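Here the complex is missing a single protein chain, while all its other protein chains stay put.
Then we have chain A:
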């Protein structure tokens, strides 16, 4: 089965504002960056691909799954890391947070716990099992979210601005972790340097694809446009 993200003539409105009007994209590369300014629609796109918001019209499938309707199927197709880990973490302790998604996938509790433990061990954090999520640092909480998503073994992992509000070592660490993932990755950022080594970069502007292709072709134009915007718009 083809594991691509297929978006066909997608129309999406949020609170009366049309964000996408007939957007079509087919994404199958291993590392895909989505760049654009705040309010361009890139976060909405990511949420739609994760199946968190349903489009008004058009088709959106990930690995053949209609992610907005088939939530059970979507769990194995796509996982998402929100920009703020605090918006993602539901449970008080680390092990509960990791096991929840596995239970949601239909694993019995014992198996879910076992797999959650294995995931912690894989990242060298077996000692976090009974730690309270809110006592961890921002970077550590983000890692909890990543482990929780990885444990569910989705085909795609989506990252929404994963480098924001992290200090430099933490940002470099998550960058290296993302690079090492076996899964396909779609990552949103406004920082072109973060996706310079990716297979494909999609530049979204006002709900439309402004440019799409290898980083060398897209990023220079994107940077130039951002610099021009900084000069044109007085604060």
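The rule is simple: a residue touches a chain if its C-beta (ideal position, glycine included) is under 8 Å from a C-beta of that chain, and two chains touch if they have at least 3 such contacts; residues count from 1.
Methods note: contacts and distances are computed from a predicted model.
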Task: Protein that the absent chain corresponds to, by UniProt name, given "DNA polymerase IV", "Energy-coupling factor transporter transmembrane protein EcfT", "Cytochrome o ubiquinol oxidase subunit 1" or "Aspartyl/glutamyl-tRNA(Asn/Gln) amidotransferase subunit C" - done: "Energy-coupling factor transporter transmembrane protein EcfT"
Task: Options A:19, A:75, A:120 or A:218, residue touching the unrepresented chain - done: A:75
Open item on the list: In the whole complex, not just what's shown, which of A:57, A:90, A:179 or A:206 touches the removed chain?
Closed with: A:90
Task: Missing-chain contacts mapped onto chain A - done: 47, 50-52, 71-72, 74-76, 79-80, 82, 84, 86-93, 96, 99-107, 109, 111, 130-134, 148, 152-153, 182
